[in-house]
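Shown here: the complex without one of its protein chains, the others still in place.
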Amino acid sequence: MSEMNGTVRIGVYVCHCGTNIAGIVDVKALTHYAAGLPNVAVARDYKYMCSDPGQDLIRQDIRDQHLNRIVVASCSPHLHEATFRNATRAGGLNPFFVQMVNIREHDSWVHTNHAEATLKAIDMVRAAVRRVAYHEALEKGRVSIRPEALVVGGGIAGIHAALTMANAGKHVYLVEREPTIGGHMAQFDKTFPTLDCSACILTPKMSAVKNHPNITLWTYSDVTAIEGYVGNYNVTVTRRPRYVREDLCVGCLECLEACVYKQAKVPDEFNMGLSKRRPIYIPFPQAVPQTPVIDPETCIQFKSGKCKKTCIEVCGDRHAIDLYMQPRTEHIEVGTVVLATGFQTYDARRSPYYGYGHYPNVYTALEIERLVNASGPTGGEVVLRTGGHPKSVGIIHCVGSRDENTNRWCSRVCCMYSLKLAHLLKEHTGAEIFNFYIDMRTPGKGFEEFYQKLLSEHVHFIRGRVAEVTDASLHSSEEGQLVIRVEDTLAGFVRRIPVDMVVLATGLEPRADAQEVRRLFNITCSNEGFFLERHPKLAPVQTFTEGIFLAGCCQGPKDIPDTVAQAGAAAAEALALMDAGYMETEPNTAYVVEESCSGCKTCISVCPYHAISFLDERQVSAINPVLCKGCGTCVAACPSATIRQHLFEDEQIFEEIEGILEYA
Amino acid sequence: MPEEYEPKIVAFFCNWCTYLAADLAGTSRIKYAPNTRVIRVMCSGRVDPQFVLDAFAKGADGVLIGGCHPGDCHYQEGNYKALRRFRLLQRLVSQMGIEPERLRLEWISAAEGDRVRAVIDEMTAQLKALGPARRSHAEAA
Amino acid sequence: MAPYCYFPGCSLRGTGIAYEESLLEVFRLLHLPIEELRDWNCCGATSYMSIDEGSACVLSARNLALAHKGHYRDIVAPCSACYLVLRKTQDYVERYPRIGRRVEESLGPGRLRVLNEVRVRHPLEVLYTDVGLAKIKAHAVRQWPGGKVACYYGCQMVRPYADGDPDHNPVRMDELMHAAGVPTVDFPLKTRCCGGTLTGTMPPVGLRLNEILLAEAHHRGADAMVTVCPLCQYNLDAYQADLRRRSKTFSEMPVFFFTQILGWALGSDPARLGLKRAISGRKQIAQWFPKQRAEVAAHV
Partner (left out) sequence: MKPKVAFYWCASCGGCEEAVLDLAEDLLEVTALVDIVFWPVALDFKEKDVEGMPDGSIAIAFINGAIRTSDQQKMARLLRAKSELVVAFGVCAQSGGVPGLANLTDAAGILEEAFGDGVRPEREYRVDGSSVTLPKLFDTVVPLSAVIPVDYYVPGCPPTPKIVAGALTALLDPHPPAKGAVLAPDHALCEECPRRDSRPQELRLERFRRVSETVLDTEKCLLAQGVLCLGAATRAGCEARCIAGNMPCTGCFGPPSRVRDFGGKAIGAIASVLGSNDPDEVERALESIPDPAGTFYRYSLPTSFLERRRMEASNGRGN
């Protein structure tokens, strides 16, 4: 129970935050005002309260002035509450005797009028001073952290995070929805700016995953449920049937050849539909696992039940092919989660004026990656859909990026991969290449140099957003070609450039199911739909849900180096948790004052975490502090004010309200 | 008291969405009316109707409750609890002669810094139009 | 059902009279009640919009207010320019307080909020959405004699206020034509500039622009063009003689309003569709609609 125990001696500390606060709020007046408030023993203002000398002020005063309550008027508690609690503890006082007042984010940064901002700060400080008097000593709770980790998504981000944690001796479950890991990177031909072959640097890591004793790899699988809390997540993974058993298949791939479809008929997803595959297939030669998949949509046996089942024949006594395979559900317990669910590329059909899907010779960048790839559908030969080789190619930048009508953000990688494709296409075809860009963005190690190299390769760069791609010709010179209409903003006039092939540098988007994934893992999305990090600078891989971390493009567009770096960071954060073995939790849990509980059971059904149980023998409710997340819904629901909440006691909030309104 | 009447709004913002949105508004230097005073609660579901009524009783011209969007609650369903209490409270306060505009519930996600501005500016303007909240007057004793 | 409110604007009483005739005919054949807005005034488009948005919005706001006063739910503006400025006004009075105030001063207090209670509709959208392709198909009784058509939408009815039709690649007129059994060609320039008022102010530029359209339509194997806007129709129809003078390869073609073609398909008496008002491609018209030959001849 929180009463105003003993004599209360409050220290109030007003931070200037340089000029961030002091520039708008009259910190001197605020401090002077605070000094006059009841129970306030000391009130000081200081340039940077979060700095060591700032924190020393608090430590010193607690000792010298026998303070037992601390109010810090500075920035958001989300930023520095921990800092000032530590300072308070260092001063020998229980850290929960601190109350922060957010006069920066909620005041000086959002208001322009000095008088009004100062008035607001005064109200807020007065409220905090009244509130803190009712604070009480609390101890943080502890939850144990299991040493297993879940990684969702088997692209380069997920692969790197999984390997890092596995190498540190933690068991990792890597869940990938596609039949193979590798993600988008597996589809790329070369990587900018070094032009080393994507497969050559990726596939070793893929097989490392496969062979790692600490990694359980589940491809063709989805996370369908997750319950619990940091350190103790119960995860349900549903493994879709691939109709070929991983444990029995030796990866000889004879079944592919044996398929009754002599001609492959199904558009090949991995090759962006530029080639065909059979109903039984393996996405690409170096796929991991090396186990084929049967696609029931197109397999004769599944459609008609009248197939010779030559695949089963050829598999023979290995019996790896099992057409009766059912979905399997796996239940695992993990301590931490790394989300690496990646991105999707912008659907160029959403920009009809560029003619994708309408004119056969308009391609997306990803299609070109496959087209120039030696192991691609054409063995690296650049052949137009209408046949023949392009003599001229136009690469249109920012398709679905930096555009009010589609996506407003810069996708960060398009400039560089467009340069790369320009280089590769020139290399493969010797064609004349035009790049149409808004701004050329090459902010990375070796990027600008690569751009210069391209300039010396006589690739044309035309600065301007392309208006349209059309086959409507104005001159005989344009006949039978695709005309790119663009305002050349450097030359200052509109140009029509006929080409044989158009490449659309499509941008990066949040995956279509990002919202569902977000809800599943109880994290947030930023406005454009990428997963939101806890702090853009200070907590770039954390989320607002403890123990869940972000890696790669699910958090925002990134190139491969940044993705790998971030995956390493996410793995490190997860490892830090798992190695500590436990995590301290906010003691803001709800609790029942048993003697006054009438056993009305109102609270029990309002708790989303089933933390409240009814003790039949004593006919009262009881709250499990480990399960309680501290939302306080039951506190508001309790009809007789018998349930209370640490750190958010009724008295404390009433004091805050009345403090704010004291002179209203 | 400044020249123009400045309404005082007591705001209860949930820790995970609306409070963060207000922080974001700050870091983005979005400017809005200085009329709110934010009280941080972990979840809009913690907002006890008593708090709202006390705020009005102690002279608040408006009360704003901010929570996560439906389906996005950090605590799964707290915002729905808030919604039900709010709707019932809304009926009560209008019976008590308090204009419904003075009590408002808004879903504002951590990403919607500008929405904080929009809501606070709009509510402030509405309250200015309404004028100061009427006080109860007990003349006995 | 509540009658549609018809806003003719200046064009449908001038160069675009064939549009009015055929439009009303189509509505009649489909039993869609439609009444002309009483005491309507200039929509405020063109010069007003470019010179003084405020007064442009006031002008069209008055029309909207009248429609609301007449308890109409939909105001049908066949001219793309009228359509655009009416939509723009509804948008601007909400978005820009300055314009909102200006309109309120002129219309009187309280009138502002009613402006958006009336729905501004283009007949193409009415026929596509309210009537629907199925019904058009069902009522299409007559075979189109005029070969393939190129559907040309122009700019003002698709940008920025496109009602569900993709602003850069609208298809609804094409779909209506197919429903009426009229074959169309793939016409990439469907939303490209028709020359607008440039045909009057900078003839070389204006003519060049509509030459591009006509030439491409011809190149695509179209025998005629179909439009939804009186200005487009006029530009494309009126200057073909000049274009023929400019290049010997140029070949004339009729330029119809989509309602003329639908009217024909729905079995209307050709005389009621204003076909004889065509300036270009009269030969083809005379062949396709022999009954009309006399009338057409009379005008040559």
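All chains are identified by letter, namely A, B and C, in their written order; residue positions are counted from 1 within each chain.
Here is the rule we go by: a contact is a pair of C-beta atoms (placed from the backbone, for glycine too) under 8 Å apart; a residue touches a chain by one contact, two chains touch by 3 or more.
Because the structure is predicted, anything quoted here is derived from the model rather than measured.
Chemist: Where does the absent chain make contact, in terms of the chains shown?
Modeler: Looking at the complete complex, the unshown chain comes into contact with A, B.
Chemist: Which listed residue, A:132, A:472, A:590 or A:637, touches the chain dropped from view?
Modeler: In the complete complex, the chain left out is touched by residue A:637.
Chemist: Considering the whole complex, not just the chains shown, which residues of subunit A touch the missing one?
Modeler: Answer for subunit A: residues 595-602, 604-606, 614, 619, 633, 636-642, 650, 654 touch the chain left out.
Chemist: What does the interface between subunit B and the hidden chain look like in terms of residue numbers?
Modeler: 48-50, 52-54, 56-57, 70, 77, 80-81, 83-85, 87-89, 91-93, 95-98, 133-141
One rule holds for everything that comes next: only the chains that are shown with their structure count from here on.
Chemist: Viewed as a graph of touching chains, is the assembly arranged as a line, ring, star, complete set, or other?
Modeler: Shape = line; chains linked end to end, path left open.
Chemist: Hey, which pair has more contacts between C-betas, A-C or A-B?
Modeler: A-B
Chemist: Where the centres are mean C-alpha positions, what is the separation of subunit A from subunit C, in Å?
Modeler: Those two chain centres are 49 Å apart.
Chemist: Rounded to the nearest whole Å, what is the centre-to-centre distance of subunit A and subunit B, using the mean of the C-alpha atoms as each centre?
Modeler: Each chain's C-alpha centroid was found; their separation is 31 Å.
Chemist: In subunit C, what residues contact two or more other chains?
Modeler: none
Chemist: Help me check something: in the complex, which residues belonging to subunit B touch subunit A?
Modeler: 2, 6, 8, 10, 16-17, 19-20, 22-23, 25-27, 29-32, 34, 37-43, 45-51, 54-55, 58-61, 71-72, 74-78, 81, 85, 109-112, 117
Chemist: Going by the contact rule set out above, which residues of subunit C touch subunit A in the complex?
Modeler: So the residues of subunit C in touch with subunit A come to 166, 168-169, 188-189, 212, 216, 219.
Chemist: Enumerate the contact residues on subunit A facing subunit C in the complex.
Modeler: It comes out as residues 351-353, 355, 468, 470-474.
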